Structure formats: structure tokens, C-alpha cells
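Submitted below is the structure of interest, expressed as C-alpha cells.
A single protein chain has been omitted from the complex, and every remaining protein chain is retained in its original position.
So that you can tell them apart, the chains are marked A and B in the order they are listed, and the count of residues begins at 1 in each.
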């Protein structure tokens, strides 16, 4: 079992490296930061451009540049941006911003999604089931960049109604806020609610659909019939035997839900002015910065890796059949 | 026991617990040609699903509006109304105007046109690619299969959104068809994975074995026996893929990584409307509404098709022991193979 998980881990690490390399390769092939430089008015002198090229190691072949960059990464050096800042300096704060959004979003999403899915399945074809179905269909058909502004508008309404600007949605904390750590936490929370809701809604809709169908599959299974035939009450049958088994497929789903989360997060950060990793990607592409793009890719890959690996652990924990 | 229509070639046959069903075997006085009766049955089931039917009508109306409205709309999307900047919806500007005086209705219809065209093309490209790659990998197995699965895994770690964002400078200023091609090229994996899983099961079907043992060539087996038996799956997936493609396209265009000016798509319109979503809501709401309504309609139709094509089978029939075992195995595989399938479907 341990061996299995260890091997999975190695596989994921290799995938991560290849993914980062690919991103680096593609970025280096398509990006031309020097061209942006030359569009400046007045055009920078020839020598400056040559220096820039050298600074960006454009004299080296791309794989070598990648190895060079990766060597730095191992020592915590993520290279420099086109504008000659240290990539590593920006990395930690941005990571913190994104992780806060992701973790809260995914936790809320998974828990509420599972509950919603189970309830709809048990009460199949009842009003609550139809309502949940309509909810998830609409949410899953609405991209984050539409949900976000709509929630903003909604938050404005709530603030209007409360008479104070309680819900905030630009940035992640009041600039220059000063107070106890508790007050500071409260302040951050007010900024967190709307963006988290944006991302959590999608996760809820996503997990509830699959939890519902997993639960329905289980509801028709022979072992639930055996459990009823034993004389367990319906409630015990549904929860102890049904839900427990229906959670198994969700473990695999978890890894894939993360992809959705990351793309959704990019939009959310952009819309609510959070300087997170998603926002950085957009900046990186716009300034045509291979180092930034590769760093973001590495972050995404590592996140997917961790969630994939967690997924495996969870799967093994939930399903005795895969415990080798 | 009477036999009903075979669903998607999965060899299941619906049996109501009592053991009777809709189509009776030949000697009990069967209806005419099954091709028609099967199609009829699917159509009938689909038609009974009111939501799906409405979804279908909505899709048709949206396509019609996108392509026909320029014929009668008062403004064209290239015209500017210098007298009316940022006016709210009115008789002359049905959806209001933008800050340079463009007619929002004309713009939204233009954007819809582009988004729908891209969605359709990408849906077709990616579904065909998945059918080819998935069936090949599934039928031959071995290294072809391993290579494909590895690629799929890689693309999970490296989301296609990211790749396309990185590649976007390459098609800046070029025709949107390149964008379509790239989008199609990076959205086949999930369906391919389902197709592969299904091919695995179909490959072990006895009629495929029978064809193999009579000396039929592998590619003929794929074309004659495997792909037709996945037709229903492919139709459903193509439908849903169109919706996913529209979301992906608008998402990329939103950031300026997709459709480039002077072209407009729903994504670019929403992006430019977002800023003023609270002050001039018509700039944001109209393109958003069309986007959501279209994707919702597509998803509802996809869902309706799934229900219509796949009559929730498995009745009270006595199972053969091998079959019982196989079903168990299949179910497990399905759970695993479907998990990724489900993911990303709606991912923008």
C-alpha cells in the first residue's frame, strides 16, 4: 500500500516536471518580451536590447535555459521577471492569497456538495431534488466571470440593505487596516466571503451532481437490499451502507475537481482584484514572461499533484478493495 | 421475459421487474424495422422530456437569431451611433449602446455568431479526435494506449486553459480559425478517455471476438463494430462538448487570449462589460445572458439525450454468474474511467 502510494508520488513528480518543462518550452517559443521592449517610445538603444537578451539567456538553447531555471528553483531561486524583479519575492504572498481562496472554496464546496447530492438522491423526484438539479445545471452553465460580477451586484444590494459596507470585494483586506489580530481576521473575512462564494458555488454544483448519481447507483444495489433484509431501519441503511459506499467514487473525482477550481480561481482573482497566482499568470502572459509562466505552471502542477495524491490516499482509505 | 431495445450496445436489456417490456420478440408479432423503431423510441423518450425539448428549441432559436438577425436588425455591429453613447435599452437600441455608441444588440448577435460557430467547430473537432484516438488506444492497447493515457494525465496537470493562454501570443493578429484548431486540439482528452474505456468493454464483446475469429481486419472491426456502437455516447458527448467549447472560448477571449479585436465574441463583450456591470448593467447582462442560456440549453439537451438513449436497464432478470462478475468489474472500471470524464466537462 505504502509502496503503491510512493510510486504514485514518483509518477506525479515526473508529470509535474514534464508539465513545467512544456510550459516553459511553449512560453519560450511563443513569447517575445524583447519585441515589447522595442515597442517603447522612444525605442531603447541597441545595446540595452542586447543586454536584455543576454540577461534573459536568449543566447542559450531553450532546454538549457530550462535546466538553468530549474537548477535555480531547487535552491529557491525562481529567476527574474522581464522587468527585472525577483520572481521568488512575489511567489510567497501570491501563493498565500490563492491557497486561502482554494482551500476555503474547496472545503465548503465538497461538504455542501456531498450533502446536497445525497439529499437529492434520497428524495429523488421530489421538489428538493428538482431544485437542486436546476441549481447545479444553472451554476455549471454559468462561467465564473459571469457569476463573479453578479455576486458583486448582489453584495452591493446586501450592503445597501445593511446600510453599511459590510461585504467587501475589491482586494483582500482594507489597506492600512490596524487593529488586533482578531479584528484583522474579521476584516479579512469580510473580503473573503464574496470571492469564496463565487468559487464555492461552482464546487457545490459540481460535487452535488456526481454525489447524486453515485448515491443513486448505490441505492439500486443488492447490498442495500441485504442491509434492509437484516432489519436495519431505512435511515441506517441509507447512511451506514449507502452513503459510505457512495463516497468512494467521489475520492477520484476530487483530483479532477481541482482543475476546475484552479481555472475558476484565476477568474475570481482577476475579478476581485486579488493578487494571487491566477492573476500572475495573466500578467505573465501579457508581459510575455517565461519565468513567471513556468513558476505558475509549477505551482498549478504541484497543487494538482497534491490533490491527486490525496485523492489516491482517500480512495485507499475509503475502499478496502484497493488496499493492496 | 421479453426483450427490449439494446441501449448503446452495452448488451443490457431493460426488463421491468415483471419481465415485460415495450418491444416484443419476433414471434410475438414484432413491429417493423427496428432501425426506425429504435430511433422512434429514442425520439419519443426525448420528446417526453419537456426540458430537453425546450432546450433544443432554445438552441435552434439562438442559432437562428445569431445568423438571421443582421437581416432585419436596425443597426449593424460596425455602425456607431454618435448621438447615443451608453444609452439603456430602447426601441431603437434594443440592448442599449456601448460607450462609443455601438449597438449592443448587433454586437451581442455578432458575438453570439462567433461563439456558436467556434463552439460547433470545436465540439466537432474534439469529438472526432476523441473517437479516433480513444478507439485506437482502446482497441490496440499496448504502448499506443499507455502513451495516450500519459498524455491525458499530463494535460490534467497542465490545464489546457494554461496552454492556450501561453500560446495566445502566437495567434494574436492571425485568423480565429487557428484559435479554433488549437482549442479543438486541446479538448479531446476527456471524451477520448471515456471512448477508450468503452472500447475496452466493446473489444471484449462477443460479436467483436466473433469478427476477429472470422478473420476481419482490425480497422474494419473498429469502423464496423466499435464506433457505431458508441454512436450514442459520441452524440451525447459532442453535444456537451459544444457547450464546454463555448465556455472555454469565452473564458479565453475574456482575458484577451482568444478571439482578437476587431472580432468580437461573447467573451470579449462580457469582459468589456464587467467593469460597468453595476453602473451600465446592459453592457454586461445581455452577453452573459445569451452565454448562460445557450450553455444551459446544451447541457439540458445533453442530459435529455442521455436519458433517452440509455433506458435505465438491469431488471430482475436472472444473471449468469460470469455476467454478474463482469458487471461488477465493469461498474468498477466505469467508476474509475468516468471520474475524469466527469471532470473538466464543465471546466471553463
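What we mean here is this: a contact is a pair of C-beta atoms (placed from the backbone, for glycine too) under 8 Å apart; a residue touches a chain by one contact, two chains touch by 3 or more.
We adopt the following convention: contacts and distances are computed from a predicted model.
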{"item": "Undepicted complex member, UniProt protein name, chosen from \"3-Oxoacyl-(Acyl-carrier-protein (ACP)) synthaseIII\", \"Peptide/nickel transport system ATP-binding protein\", \"NAD(FAD)-dependent dehydrogenase\" or \"YfdX protein\"", "value": "\"Peptide/nickel transport system ATP-binding protein\""}
{"item": "Selected residue (touches chain absent from view) among A:8, A:57 or A:100", "value": "A:8"}
{"item": "Touching residue (missing chain; options A:119, A:232, A:283 or A:302)", "value": "A:232"}
{"item": "Hidden-chain contact residue, picked from the options A:152, A:241 or A:270", "value": "A:241"}
{"item": "Which residue of A:17, A:99 or A:318 touches the chain not shown here", "value": "A:318"}
{"item": "For chain A, the residues touching the chain missing from this view", "value": "4, 7-8, 11, 221-234, 241, 244-245, 248, 318-322, 324"}
{"item": "Missing-chain contacts mapped onto chain B", "value": "1-6, 9, 11, 13, 15-28, 30, 33-35, 38, 205-207, 209-211, 213-216, 224-225, 228-229, 231, 311, 316-325, 328, 336"}
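Heads up, the rule we're going with is that only the chains that are shown with their structure count from here on.
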{"item": "Chain A and chain B: spacing of chain centres that average the CA atoms, whole Å", "value": "24"}
{"item": "List of chain B residues in touch with chain A within their complex", "value": "153-154, 156-159, 161-163, 165-170, 243, 247, 250-251, 254-257, 270-271, 274, 277-278, 281, 284, 288, 291-292, 295-296, 298-300, 303, 314, 331-332, 335-336, 338-340, 342-344, 346-348"}
{"item": "Of chain A, residues touching chain B in the complex", "value": "12, 15-16, 18-19, 22-23, 26-27, 29-32, 137-138, 140-146, 149-150, 152-153, 156, 206, 209-210, 217, 220, 248-249, 252-253, 255-257, 259-260, 262-264, 266-267, 270-271, 281-282, 285-286, 288, 293, 296-297, 300-301, 304-305, 308, 321"}
